[in-house]
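All protein chains of the complex are present and in place, except for one that has been dropped.
Labels run A and B following the written order; every chain starts at residue 1.
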Amino acid sequence: MSKHHEGPTYAHVVPVRTLLGVFGALMFLTILTYAVTYVDLGALNIWVALGIALVKGTLVALVFMHLLWDKKFYAVVLMSALLCVMIFIGIALLDSGQYQADLIPDFAPGIVQ
Amino acid sequence: MSTPHEGRDEHAHPHLQHHFESMAQQYDSGKFGMWLFLVTEVLLFGGLFCAYAVYRANHPEIFAYAHQFLDKTLGGLNTLVLIVSSLTMAMAVRCAQLGQQRRLKQMLAATLLCACIFLGVKGVEYEHKWKHGLLWGTHYVPQGETVAPADAAGAATTAETTAAAAAAPADGGTTLPHAATGPQGLADHSQPGHGGASHGGHGPAGPAPRNVHLFFGIYFVMTGLHGIHVLAGMIAIVWLLRRSAAGEFGPEYFAPVDFVGLYWHLVDLIWIFLFPLLYLIH
Partner (left out) sequence: MSTHDATAAPPAVGGENYLNCSHGFRSWIFTLDHKRIGVMYLASILSFFLLGGILALLIRTELLTPTRTLMSADDYNKVFTLHGAIMIFLFIIPGIPAALGNFVLPLMLGAKDVALPRLNLASYHLYLIGALIAVLSIVQGGVDAGWTFYAPYSTTTNTAVVTLTFGVFVLGFSSVFTGLNFIVTMHKMRPAGMGWFDMPLMLWALYATSIIQVLATPILGITMVLLIVERVMGIGIFDPALGGDPVLYQHFFWFYSHPAVYIMILPAMGIISEVISVFSRKHIFGYRAIAYSSIAIAAFSFLVWGHHMFTSGQSDLMNMIFSALTFSVSIPSAVKMFNWLSTMYKGSIRFDTPMIYALSFMFLFGIGGLTGLFLGSLATDVHLHDTYFVVAHFHYVMFGGTVIAFLAGLHYWWPKMFGRMYDEKWGRISAIIISVGFNITFFTQFVMGSQGMPRRYYAYVDKFEPYHVISSIGSYLMAAGFFMTAWYLVKSLYRGRPAPANPWGGASMEWQAASPPVLHNFTDEPVGGDPYDYSNQDYDPATGGYVLRKPEVSDR
């Protein structure tokens, strides 16, 4: 912690070492996610890529965006937005997966590519 | 800028607005407002992620085929550039909080530089697609010429992609086949080119499935909207630079730097998800 700094009285100052540590982790994870595309994991590939992205995103949110030290309510606000997006994507996916079977092939005249 | 603050004690900060009791209350209000704004940004992009998910889930063959025309090295480079810019932005916030005026300006300028590099690389990628007619909707007219899927030219890191593509037609380059015009439904597509043959990322492109343009439509809308956000962020950083040149920020008043920082990190965060979803499809 940085209590010896002469920073503001009402906000937390993140130490340089923490910032650099997170930066290093982000760089490493980016290279990792790039490298992992050369390994065939079948259907798992996308989930590995998304998992790494999630870890990176969490690091950015917690440290760079100060969520770790700020009022927990901001994290709740962010999570509520993500929940909302999840509901939207989840239901749209579920529904579109269901009605794909009902589509009539070439009912709408497609363009010639 | 600052509203007159009548009836308050003499030592009130010049940036304290009249309806707040203290700088802390003002900072908290602004910060909360900024977070709510970020929520709206998350949802704005959430809509596009939804469109992406629906098409990817129902037409995986389009994504498996079309992503090969994106250069994942350039995409990866851009990811690294944005991460650097996030670091410099976080440092800028720190400098503002500690009142380190000179380093604050340096950090903001570095962030701005990274943003320029990001947009420059993006421009190179767009130009490549434009040249080869890899565009959206009815503008998707892949040229009859030979186009190398970017994977094949993957080794060339910063070289002009177009040049690399032109130079290596034999090395995995494929002539874009025209879509089968038979009575294929939207739903049932076998997935040629996806699966066994494409191990190691160097597989042949295979015959193009129908509606490949949908991928490019989604690609351009997502990266385009993201690019607009980068541009907006750059404008905000220029504004911060002007104010920091006047020495306005310090331990008591650093809110604008902090808030632009939050926005900038969110733009970075969205790219962190865009990159694997668009470029790193296996």
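The definition used in the following text is that contacts are C-beta pairs under 8 Å (C-beta built on N, C-alpha and C of every residue); 3 or more make two chains touch, one makes a residue touch a chain.
Just so we're clear, the structure is a prediction, and the values are computed from it rather than from any experiment.
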If I consider the whole complex, including the chain that's not displayed, which of B:L16, B:A64, B:V84 or B:I218 touches that chain? B:I218
Which listed residue (B:K72, B:R94, B:H128 or B:R210) would be found touching the missing chain in the intact complex? B:R210
Hidden partner interface residues of chain B, rising order: 3, 17-19, 25, 28-30, 32-33, 36-37, 39-48, 50-51, 54-55, 136-139, 186, 210-211, 213-214, 217-218, 220-221, 225
In the full complex, chain A touches the hidden chain through residues 80-81, 84, 87-88, 91-92, 94-96, 98-99, 102, 107-111
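Simple rule for what comes next: only the chains that are shown with their structure count from here on.
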Per the C-alpha centroid definition, the whole-Å distance linking chain A and chain B comes out as 13
Which stretch or stretches of chain B touch chain A in the complex? 23-24, 27-28, 31-32, 35-36, 38-39, 42-43, 46-47, 49-50, 53-54, 57-58, 72, 76, 79-80, 83-84, 86-87, 89-91, 93-94, 97-99, 138, 140, 178-179, 181, 183-188, 199-201, 208, 210-213, 251-252, 254, 258, 261-262, 265-266, 268-269, 272-273, 275-277, 280-282
Going by the contact rule at the top, pick out the chain A residues touching chain B in the complex. 5-11, 13-14, 16, 19-20, 22-23, 26-27, 30-31, 33-34, 37-38, 40-41, 45-46, 49-50, 52-53, 56-57, 60-61, 63-65, 70, 73-74, 77-78, 80-82, 84-85, 88-89, 92-93, 96-97, 100-101, 103-106, 110-113
